[in-house]
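Before anything else, here's the structure in question.
The complex appears here without one of its protein chains, the remainder shown in place.
And then chain A:
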Amino acid sequence: MIDPKRVLRALAEHWSLLDPLCERFDSGTLSLVELRAQLAAQRGTADAAEITALLDQWIRLDILVPVAKSPNRFELNAQIHDFLAYLRREHRLGLCLEIEAYLRHLERLAGHIQEAFAQRDSQDLARQLRLLDMRVRDVLKKLANDEQALVGVAERAKTSDRQIPLRQRYAEVLATWDEYVEPMIQLVAADGAFEQGVRRAEQVLLHLLGEQQRLGQLVDDDLLLRTHARILDMQTTAQLTLRRARELLLPLREEARRHNAVTRGAALALAAIRRKGLDGVPQAALPLFSRPQSIFLGTANQVEAYVYALARFEAKPAHFPRAGGTRRHMPSRAPLTAREMIERCEQALPLPDLMQWLLDQVPEGATDELLYWFSRLSRDSRFQRERLARRDYLTREHQVSLSSYALTGRQA
């Protein structure tokens, strides 16, 4: 057995060296060379013998232990590491599963207590009650530690560099939420393992109190009442821890979600604009501005010009359809502009045959119009094109023979 006094003395004596080492060990193991370099830097000495003696002492006292299968690498003994973390007020977030395991154990202990009482075995009953009490204390300790660890998670997210991406900054928050808070919500829910375990232990203890009054005491009532009170305390603490976790992390999680939503929304809007133009963004979403309105009278010159323009106003001659004329077409559509046509063409890329595509697009189009578009689109510098073999195409009125183009994509 290692003498506790010697361990404690070594920790106290070498605290100034161990404290910074803890941080290094938090992020992994250290090789013998790294350890030596670290200690030499801290002590400001290059005396190898002195450092070797120090390391020997730590290894003998089990403060430092070799890493399994890597004898040249060392880590802090897990027990010592926990103790030092406690002293340094460092809290590592545990797993929700650990709490669940403790609670399952509580349920089993409640069963053992019931059996011991049924067999009137006072010694076993006292032992099981002590175990139950210790287990509850373990849960309480763990909850307190987890709460502090959660505070640390939120603080790290809030104080980290604002310039780094939010996804990175809040990665720990999001992971903590998914891996700790969500399962805790399930655990502490009315039908979760926490409530079940607590209810079972509580029922057994209350039943025991009643039975002791009827059948005579096997253990001190105070022990039962204390354990019962601690279980209730544990239940309240779990709920408070969960509430605190939500208060701390929910706003950050929401901020991260909002950030993601804004970035995604912007990307969606740009994609829409690329495909459909500026009007591709739903107009209802855009903010409305009151337009700058002139509320002042113009200058005399402006008024004069306005009146002059009014006086010389001539209406454009209106063309009325002839009464007897038969309309061969439905109300005429406004022609497509070059911009619209190019947009359509861009959206339809790649086109295996431009002329054929035009015939599909404008089946009623006149030959000259189709040829105009063919010439316009095939010459457009924004498209990559490949010449095709000559063949015949049938427009509404003519048979046209030409070498069409395949538009393979945008010009890089």
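FYI, a residue touches a chain if its C-beta (ideal position, glycine included) is under 8 Å from a C-beta of that chain, and two chains touch if they have at least 3 such contacts; residues count from 1.
One rule holds in what follows: contacts and distances are computed from a predicted model.
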item	value
Chain not present in the shown complex, as UniProt names it (candidates "Biopolymer transport protein ExbD/TolR", "Thioredoxin family protein", "ATP synthase subunit a" or "Chromosome partitioning protein")	"Chromosome partitioning protein"
Listed residues A:Arg156, A:Arg243 or A:Arg275, member touching the removed chain	A:Arg275
From A:Arg9, A:Arg344 or A:Arg396, residue that would touch the chain that is not displayed	A:Arg344
Full-complex contact with the absent chain, from A:Ala41, A:Ala189 or A:Ala366	A:Ala366
Interface with the undisplayed chain - residues on chain A	162-166, 169, 255, 258-259, 261-279, 281-293, 295, 322, 325, 328-329, 332-341, 343-344, 347-348, 366, 368-369, 372, 376
